[in-house]
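For this depiction, one protein chain was excluded, whereas all remaining protein chains were kept in their positions.
Presenting chain A:
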Amino acid sequence: MAEISGASLQAENGLAALEEYKKRDPSKVVVRFKAVGNAPIMKQNFYKITASNRFQAVIQFLRKELGWKAGDPLFTYINLAFSPAPDDTVSNLYKSFATDGHLIVNYSTTAAWG
């Protein structure tokens, strides 16, 4: 009897732990945008972005700031090196690739390191 209740308690603990990990990280990280090639320069290039956002949200934000229309080409890179998956979170990218406390996002109107 004790074993059965112990087992379900264990499953409960697992689900409770999952809930804890599902909580969205409300902290913000500094993203620094850097234009590459002919891409227009932004007036302000440091922004605080919520860490739990997906990279897709960063791309959309950048498109809006640049006044890009749907279909206008925009390529984004981290550290002049690679394009992250759009569903990766800002938090994950920051933890792995931040430089001097910033996540550096390069943007270009043509494919550069593609």
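Just so we're on the same page, a contact is a pair of C-beta atoms (placed from the backbone, for glycine too) under 8 Å apart; a residue touches a chain by one contact, two chains touch by 3 or more; residues count from 1.
By definition in this document, contacts and distances are computed from a predicted model.
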{"item": "Absent chain [UniProt protein name; select from \"Autophagy protein 5\", \"Dolichol-phosphate mannosyltransferase subunit 3\", \"Phosphatidylinositol N-acetylglucosaminyltransferase GPI3 subunit\" or \"Piso0_000171 protein\"]", "value": "\"Autophagy protein 5\""}
{"item": "Selected residue (touches chain absent from view) among A:14, A:37 or A:73", "value": "A:14"}
{"item": "Chain not shown, touching residues in chain A", "value": "3-4, 6-8, 10-11, 13-18, 20-22, 56, 78-79, 81-89, 92-93, 95-97, 113-114"}
